[in-house]
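Okay, structure first, notes after.
In this view, the complex is presented without one of its protein chains, the others remaining in place.
After this line comes subunit A, so read on.
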Amino acid sequence: MFFSMFGAVESGIIFAIMALGVYLSFRVLDFPDLTVDGSFVTGAAVAAMCIVNGVSPIIATVLAAVAGFVAGNITGILNTKGKINPLLSGILMMTALYSINLRIMGGSPNIPLLNEPTVFNFLETAWEKTGIDQFLNGLLTSIGVEVVPGTWIVIFVMIIITVIVKLITDYYLKTEIGLALRATGDNEKMIRSLSANTDTLKIVGLGFSNGLVALSGALIAQNDGFVDLKSGIGMIVIGLASVIIGEALFGKKTIVRTTLAVILGAIVYRMVVTAALKVDFLETGDMKLISAILVVAALVTPKVIATVREQKRRQRKRIDLNNKAKGA
């Protein structure tokens, strides 16, 4: 159990970057952007092709994010200049990206990365010298955990990258441009009357969002050791699940808090899915179904709880009133 949960946290943190991207489009811009299913794979494919062709993994990862940025820009242009509705713009871009991704991958739907350098094994020699693995695994063994993780480097690297991405996002959303971006999702007419070019804001905002999604895709590919053309299917639902679960569990009072909630939401989501797959009756193929059910649950439960609470409150008031009437 520990071992599989360790894996869940590991990939949860990587998916958290994708979830932050979805947060930017879905919540900040109020733009349900389905480009994500395509741009995730675009990131993975660009990174993989670069690495296979001898580019340094760090540069490959950066290029992947840039590719995602451009994909988001195009969705934004379709929506603002082409006046195509947001959902349809995303679906069109996602569909187009499927073919483009296959082109990037040189026509093969799967690219292995097994013996290639990655951002994770790049630092491995330095990492081994620190002895953190032995130390942490020693701790685990001493508390009775039998199967210990091979290495902690992925978690450490990912925490650093995710924290940096979170801090940049927090800062960005508080700048003058960031405020205008948030207002574009909140009250577009108003921010236009305050001389902001909402078209440009949307195009750049969607670029930033999909840049993060592609970055996440590039890192997942390097962690998994392969890219699959179909790995992006349902990615938007996973992103939404993370955002909604995170907000429900950890609150959304301020931007700083919400971005943290989204990251934690992505990790919780992975852990729930991992736990669900332990149930004998469920199979790996059921994952998308579980995701969809989780999103529905996270959306509906808070409302049901609020309604029930409100009903109880009213009932209590009525009973109080009755008692008072009897007493008088």
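One rule holds for everything that comes next: a contact is a pair of C-beta atoms (placed from the backbone, for glycine too) under 8 Å apart; a residue touches a chain by one contact, two chains touch by 3 or more; residues count from 1.
Keep in mind that, in the parts below, contacts and distances are computed from a predicted model.
Per the UniProt record, the absent chain's protein name among "ATP-binding cassette domain-containing protein", "Acyl-CoA dehydrogenase", "Acetolactate synthase small subunit" or "Cytochrome bo(3) ubiquinol oxidase subunit 3" is "ATP-binding cassette domain-containing protein".
When the full complex is taken into account, the listed residue touching the unshown chain is A:Ile177, out of A:Val52, A:Val66 or A:Ile177.
Looking at A:Leu34, A:Ala64, A:Ile191 or A:Val295, the residue that reaches the missing chain in the full complex is A:Ile191.
The missing chain lies against subunit A, touching residues 171-172, 174-180, 182-183, 186-187, 189-198.
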